[in-house]
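Missing here: one protein chain of the complex. Every other protein chain is in place.
Let's look at chain A:
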Amino acid sequence: MTSLPWLNHLIIVPVLLPLVVGALMIPINQARHGLKFALGLSSGVLLWAVAVALLVLADSGHWPGGIGVYLAANWAAPFGIALVADRLSALMLVLAATIALAVLVFSARRWDRVGVGFHPLFQFLLMGLNGAFLTNDLFNLFVFFEVMLAASYGLVLHGYNLRRIQAGMQYIAVNLVASLLFLIGVSLIYAASGTLNIADLGARVALLGAQDAWLLQIGATVLALAFLTKGAMWPLGFWLPTTYASASAPVGAMLVLMTKVGVYAVLRVWLAVFGEGAGAAEGFGFTALTLGGMATLLFGAIGMLASQDGGRMAGYGAIVSSGTLLAVVGQAGGAVLASGLYYLLGSTLAMAAFMLLIELTERIRPPGAALIAITMEAFAIEDKPEDPVGVGIPGTLAFLGLSFAACALVIAGMPPLSGFVAKFSLFHALLAAAPEAVPATTWMLIGLMILAGLAAIIALMRLGVRTFWAAGAVTPPRLQFSEAAPVGALVLLCVLLTVQAGTVFDYLGRTTAGLLRSGDYAARVLGEPPVLRAPGAEEGAR
């Protein structure tokens, strides 16, 4: 092979495009937010298109085994950094791009103007997210995590006020410590195995001596602590509800996505390294994930019942969804995992829509509660975004109420929407995975999931009643089309996910089948040949 097929270059686009666009935006004056928004939106649309293209490529058999490999700087796999686009990472890219588009459109009306640097930070956040989904190198994963986190630190503080600073300080401190743990974990893994390439690690883990395998397991555990802090596993997730409740609505929606990155990283590393064929280390830590996930579920359910305002409730909702996913990852069966991924799609979309929706429903109450951002004075931004006025769309209350109900149904897992399909298939897969005696932990998991659903529906119903029926003199809030459309689109996607459940499940079935064959993964990544120079050029170089 003397040149790379151009389609393979698509794999690096989700990392490069937001980097370039974000960098381009920095010198543009804050006053020209229209231009910044246009740049950000076109980057978002392109990213979405590339993500869909990667998904089609990964699924259509264009690459052997459905795994596309991109060798950064043309170094062969264990020595250089390999980016890998398989069905799972393509799916996560599509999910991230979809939510990012919705959030960008939502923020166009008001949020991108309450502080400086919203759009560049947003692009860098996307770069970090996409990189974390694509990379196959543990240290590179650390770098992308840091890019994502650094951008999120700025975004959490976006619309600088005391409440955000208080929450932001804790969020940042917790994540800085988690990053240090990440480094310790990575270096222990390197010391034990001599590689940082996830696929290579998976291939080598069975060959390690007893002492090195022990060191590797310690390293992986420390690494998991860092991932699980992002994924908010109990007792590492106490930072989450406060951060969610104080972040601005668009940022909150992106934070929902970021907790899923932690779960994704655990899933990716654990299945590749401690999946089948890992020798003595096979199955290491899966039970701990299940138990931790169950504790997280319980914590989130209780927290949902105890919280009063919408943002906090959404935070605990995200914890419930993380807990469910972690418990499912711990089960590590093919069908269970497919249902878990379906749950991930539905719950992430619904939770992001819910975060955006809360901001809109809060307008039903008197607007005095709106927090004033002090950045506008600090940075002398002239045109203070007026409170949304204007035509508004008719039937706003009906729209808000319906969207709220739809989100609540998905989050609680009630029929007829995708939450129910996800939970039902999860139960089915969990019970089917144990043909004879169903273990007690499975029953406990099922019980906890039902309990969490019940807690969610009680808490959300209470919030809904208070917002829509008991708010006193309700004046229909003014909504802009650009604010209502993203929420509506995300809710519609949840409906579509339910209607097309068959197609989605087929895809997820192929995804998990690929994931569980970790040997293929290693063979594909390590076997990818670098592009050779043309013979004449090679001689010239020598």
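Note that contacts are C-beta pairs under 8 Å (C-beta built on N, C-alpha and C of every residue); 3 or more make two chains touch, one makes a residue touch a chain; residues count from 1.
Keep this in mind: contacts and distances are computed from a predicted model.
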Among "Monovalent cation/H+ antiporter subunit C", "ABC transmembrane type-1 domain-containing protein", "Transport permease protein" or "ABC transporter substrate-binding protein", the UniProt name of the subunit that does not appear here: "Monovalent cation/H+ antiporter subunit C"
Of A:49, A:169, A:306 or A:531, the residue in touch with the unshown chain: A:169
Option from A:24, A:41 or A:150 whose C-beta touches the chain left out: A:150
From A:188, A:255 or A:408, residue that would touch the chain that is not displayed: A:188
Contacts of chain A with the absent chain, listed as residue ranges: 139, 142-143, 146, 149-150, 153, 157, 160-162, 165-166, 168-170, 172-173, 176-177, 179-180, 183-184, 186-188, 190-191, 196, 374
